[in-house]
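For this view, one protein chain was removed and the others were kept in their places.
And then chain A:
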Amino acid sequence: MAEPVRFAVDDRGVAVITLDRPERRNAINLQMRDLLWEYLGAAAAIPEVRVILFRGEGPCFSAGADISEFGTAPSIMAARRARHDRDIWWQLLTHPCVTIARMHGYCYGAGLELPLFCDLRIASGDARLALPEVTLAYIPSAGGTQMLPRIAPPAVAAHLILTGEPIGAADALRWGIVDAVVPPAGLDAAVEAAIERALADPAAARARRLRLLGAADTGESPAPLP
(Lines give C-alpha, C1' and ligand atoms only; values in the text may rest on other atoms or scores of the structure.)
Protein backbone atom coordinates (compact mmCIF):
# COMPACT_ATOMS: atom_id res chain seq x y z
CA MET A 1 0.00 0.00 0.00
CA ALA A 2 1.27 3.49 -0.83
CA GLU A 3 2.35 5.56 2.13
CA PRO A 4 -0.09 8.29 3.23
CA VAL A 5 2.61 10.97 3.17
CA ARG A 6 4.84 11.41 0.12
CA PHE A 7 8.22 13.10 0.04
CA ALA A 8 10.04 14.29 -3.07
CA VAL A 9 12.94 16.70 -3.62
CA ASP A 10 13.39 18.58 -6.87
CA ASP A 11 16.63 19.87 -8.38
CA ARG A 12 16.08 23.37 -6.94
CA GLY A 13 16.24 22.04 -3.41
CA VAL A 14 12.47 22.15 -2.83
CA ALA A 15 11.11 19.26 -0.79
CA VAL A 16 7.42 18.60 -1.41
CA ILE A 17 5.61 16.83 1.43
CA THR A 18 2.18 15.62 0.29
CA LEU A 19 -0.58 14.45 2.61
CA ASP A 20 -1.94 11.63 0.47
CA ARG A 21 -4.96 10.07 2.08
CA PRO A 22 -7.72 11.81 0.11
CA GLU A 23 -10.31 9.11 0.85
CA ARG A 24 -10.16 10.30 4.48
CA ARG A 25 -9.80 14.01 3.63
CA ASN A 26 -6.12 13.66 4.50
CA ALA A 27 -6.93 13.09 8.18
CA ILE A 28 -3.56 12.89 9.92
CA ASN A 29 -3.09 9.58 11.75
CA LEU A 30 -0.18 8.34 13.85
CA GLN A 31 1.53 6.75 10.87
CA MET A 32 1.39 10.09 9.04
CA ARG A 33 2.76 11.92 12.07
CA ASP A 34 5.68 9.49 12.17
CA LEU A 35 6.27 9.94 8.42
CA LEU A 36 6.19 13.73 8.82
CA TRP A 37 8.75 13.39 11.61
CA GLU A 38 11.00 11.29 9.36
CA TYR A 39 10.65 13.53 6.31
CA LEU A 40 11.22 16.73 8.27
CA GLY A 41 14.37 15.15 9.68
CA ALA A 42 15.44 14.09 6.18
CA ALA A 43 14.83 17.57 4.78
CA ALA A 44 16.98 19.07 7.54
CA ALA A 45 19.74 16.51 6.91
CA ILE A 46 19.98 17.09 3.14
CA PRO A 47 22.01 20.29 2.73
CA GLU A 48 20.57 21.00 -0.74
CA VAL A 49 17.02 21.22 0.59
CA ARG A 50 16.18 24.85 1.31
CA VAL A 51 12.39 25.00 1.04
CA ILE A 52 9.64 22.62 2.16
CA LEU A 53 6.19 22.78 0.59
CA PHE A 54 3.26 21.10 2.35
CA ARG A 55 0.29 20.18 0.19
CA GLY A 56 -2.74 17.92 0.35
CA GLU A 57 -3.84 15.47 -2.34
CA GLY A 58 -7.47 15.67 -3.43
CA PRO A 59 -10.14 18.29 -2.66
CA CYS A 60 -8.69 19.57 0.63
CA PHE A 61 -5.45 20.14 2.52
CA SER A 62 -6.53 18.21 5.62
CA ALA A 63 -9.70 17.87 7.70
CA GLY A 64 -7.60 17.37 10.85
CA ALA A 65 -6.35 14.59 13.07
CA ASP A 66 -7.71 11.07 12.64
CA ILE A 67 -10.18 10.88 15.51
CA SER A 68 -10.58 7.11 15.19
CA GLU A 69 -7.14 6.78 16.79
CA PHE A 70 -7.87 9.12 19.71
CA GLY A 71 -7.45 7.59 23.13
CA THR A 72 -5.51 4.55 21.87
CA ALA A 73 -2.34 5.26 23.89
CA PRO A 74 -1.89 2.82 26.79
CA SER A 75 -1.78 5.64 29.37
CA ILE A 76 -1.75 9.41 29.70
CA MET A 77 1.97 9.34 30.43
CA ALA A 78 2.60 7.18 27.35
CA ALA A 79 0.61 9.64 25.25
CA ARG A 80 2.56 12.56 26.68
CA ARG A 81 5.93 10.89 26.11
CA ALA A 82 5.00 9.90 22.54
CA ARG A 83 3.98 13.48 21.92
CA HIS A 84 7.29 14.85 23.17
CA ASP A 85 9.35 12.12 21.46
CA ARG A 86 7.79 12.84 18.06
CA ASP A 87 7.28 16.57 18.39
CA ILE A 88 6.89 17.52 14.75
CA TRP A 89 5.61 20.96 15.76
CA TRP A 90 8.79 21.97 17.54
CA GLN A 91 10.70 20.36 14.66
CA LEU A 92 8.79 22.66 12.29
CA LEU A 93 9.28 25.75 14.42
CA THR A 94 13.05 25.24 14.54
CA HIS A 95 13.49 23.84 11.01
CA PRO A 96 16.36 25.29 8.94
CA CYS A 97 14.28 25.31 5.72
CA VAL A 98 11.69 27.84 4.66
CA THR A 99 8.31 26.16 5.08
CA ILE A 100 5.30 26.92 2.90
CA ALA A 101 1.73 25.61 3.21
CA ARG A 102 -0.53 25.28 0.16
CA MET A 103 -4.03 25.49 1.64
CA HIS A 104 -7.25 24.52 -0.13
CA GLY A 105 -10.63 23.14 0.88
CA TYR A 106 -10.90 21.98 4.47
CA CYS A 107 -8.04 23.15 6.69
CA TYR A 108 -9.50 22.01 9.99
CA GLY A 109 -7.86 21.20 13.31
CA ALA A 110 -4.40 19.77 12.72
CA GLY A 111 -4.99 20.68 9.05
CA LEU A 112 -4.83 24.33 10.12
CA GLU A 113 -2.28 23.89 12.91
CA LEU A 114 0.39 22.42 10.61
CA PRO A 115 0.22 25.49 8.31
CA LEU A 116 0.36 27.78 11.37
CA PHE A 117 3.89 26.51 11.98
CA CYS A 118 4.93 27.37 8.42
CA ASP A 119 6.66 30.54 7.29
CA LEU A 120 4.16 31.22 4.51
CA ARG A 121 0.52 30.26 4.06
CA ILE A 122 -0.92 30.54 0.54
CA ALA A 123 -4.65 29.80 0.39
CA SER A 124 -7.13 29.08 -2.33
CA GLY A 125 -10.36 31.09 -2.27
CA ASP A 126 -12.20 27.85 -1.44
CA ALA A 127 -10.23 27.26 1.77
CA ARG A 128 -12.23 26.85 5.00
CA LEU A 129 -10.36 27.21 8.26
CA ALA A 130 -11.44 26.01 11.70
CA LEU A 131 -10.22 24.72 15.02
CA PRO A 132 -13.30 22.57 15.79
CA GLU A 133 -11.82 20.57 18.68
CA VAL A 134 -14.20 21.98 21.31
CA THR A 135 -17.14 20.42 19.43
CA LEU A 136 -15.73 17.10 20.73
CA ALA A 137 -14.86 18.49 24.21
CA TYR A 138 -11.25 18.68 23.17
CA ILE A 139 -8.87 21.60 22.59
CA PRO A 140 -6.48 22.17 19.69
CA SER A 141 -3.41 20.19 20.67
CA ALA A 142 -1.06 20.49 17.72
CA GLY A 143 -0.05 24.01 18.71
CA GLY A 144 -3.23 25.83 17.65
CA THR A 145 -3.99 27.47 20.99
CA GLN A 146 -0.50 29.02 21.08
CA MET A 147 0.34 29.66 17.42
CA LEU A 148 -2.97 31.21 16.34
CA PRO A 149 -3.00 34.01 18.98
CA ARG A 150 0.60 34.81 18.04
CA ILE A 151 -0.16 34.99 14.30
CA ALA A 152 -3.68 36.45 14.27
CA PRO A 153 -5.17 39.02 16.67
CA PRO A 154 -5.61 37.12 19.98
CA ALA A 155 -9.35 37.83 20.05
CA VAL A 156 -9.73 36.19 16.64
CA ALA A 157 -7.91 33.16 18.01
CA ALA A 158 -10.17 33.11 21.08
CA HIS A 159 -13.27 33.30 18.88
CA LEU A 160 -12.19 30.45 16.59
CA ILE A 161 -10.93 28.23 19.41
CA LEU A 162 -13.95 28.73 21.71
CA THR A 163 -16.71 28.49 19.09
CA GLY A 164 -15.11 25.90 16.79
CA GLU A 165 -16.89 27.61 13.87
CA PRO A 166 -15.16 27.86 10.48
CA ILE A 167 -14.13 30.98 8.59
CA GLY A 168 -13.52 31.49 4.89
CA ALA A 169 -10.36 32.54 3.09
CA ALA A 170 -11.31 36.26 3.01
CA ASP A 171 -11.63 36.43 6.82
CA ALA A 172 -8.40 34.46 7.18
CA LEU A 173 -6.62 37.00 4.98
CA ARG A 174 -8.14 40.00 6.80
CA TRP A 175 -6.84 38.71 10.12
CA GLY A 176 -3.43 37.63 8.86
CA ILE A 177 -4.00 33.91 9.31
CA VAL A 178 -2.97 33.39 5.69
CA ASP A 179 -0.54 35.51 3.69
CA ALA A 180 -2.33 35.39 0.33
CA VAL A 181 -5.63 34.21 -1.14
CA VAL A 182 -5.96 33.41 -4.83
CA PRO A 183 -8.67 31.84 -7.00
CA PRO A 184 -8.43 28.01 -6.93
CA ALA A 185 -7.13 27.90 -10.51
CA GLY A 186 -4.27 30.24 -9.58
CA LEU A 187 -3.14 28.42 -6.44
CA ASP A 188 -0.25 26.46 -7.97
CA ALA A 189 1.13 29.57 -9.69
CA ALA A 190 0.93 31.57 -6.46
CA VAL A 191 2.67 28.79 -4.54
CA GLU A 192 5.35 28.58 -7.23
CA ALA A 193 5.95 32.34 -6.95
CA ALA A 194 6.25 32.03 -3.17
CA ILE A 195 8.79 29.21 -3.58
CA GLU A 196 10.86 31.35 -5.96
CA ARG A 197 10.81 34.26 -3.51
CA ALA A 198 11.78 31.95 -0.66
CA LEU A 199 14.69 30.50 -2.65
CA ALA A 200 15.86 34.02 -3.52
CA ASP A 201 15.67 35.36 0.05
CA PRO A 202 15.23 32.60 2.64
CA ALA A 203 16.15 34.86 5.55
CA ALA A 204 13.25 37.20 4.78
CA ALA A 205 10.87 34.26 4.49
CA ARG A 206 11.94 32.89 7.87
CA ALA A 207 12.13 36.20 9.74
CA ARG A 208 8.65 36.05 11.25
CA ARG A 209 9.12 32.53 12.64
CA LEU A 210 12.48 33.44 14.15
CA ARG A 211 11.02 36.53 15.80
CA LEU A 212 8.41 34.27 17.34
CA LEU A 213 11.18 31.97 18.59
CA GLY A 214 13.10 34.92 19.94
CA ALA A 215 16.12 33.82 17.92
CA ALA A 216 18.38 35.60 15.46
CA ASP A 217 18.68 34.11 11.97
CA THR A 218 22.31 33.12 11.67
CA GLY A 219 21.58 30.85 8.71
CA GLU A 220 23.05 27.96 10.70
CA SER A 221 21.20 24.82 11.56
CA PRO A 222 19.88 23.55 13.81
CA ALA A 223 17.96 26.62 14.85
CA PRO A 224 18.87 27.69 18.37
CA LEU A 225 16.71 26.65 21.27
CA PRO A 226 15.52 29.39 23.59
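Definition applied: a residue touches a chain if its C-beta (ideal position, glycine included) is under 8 Å from a C-beta of that chain, and two chains touch if they have at least 3 such contacts; residues count from 1.
The working rule: contacts and distances are computed from a predicted model.
Visitor: I notice the complex is incomplete. Of the names "Cytochrome c oxidase subunit II", "Glutathione transport system permease protein GsiC", "Enoyl-CoA hydratase-related protein" or "ABC transporter ATP-binding protein", which is the UniProt protein name for the chain that's not shown?
Guide: Of the names offered in "Cytochrome c oxidase subunit II", "Glutathione transport system permease protein GsiC", "Enoyl-CoA hydratase-related protein" or "ABC transporter ATP-binding protein", the absent chain's UniProt record gives "Enoyl-CoA hydratase-related protein".
Visitor: May I ask which residue of A:A8, A:I46, A:L136 or A:A189 touches the chain that does not appear here?
Guide: A:L136
Visitor: Residue by residue, what part of chain A touches the chain that was omitted?
Guide: Missing-chain contacts on chain A: residues 67-68, 70-71, 76, 79-80, 83-84, 89-90, 93, 133-141, 143-146, 149-150, 152-159, 161-165, 174-175, 212-214, 225-226.
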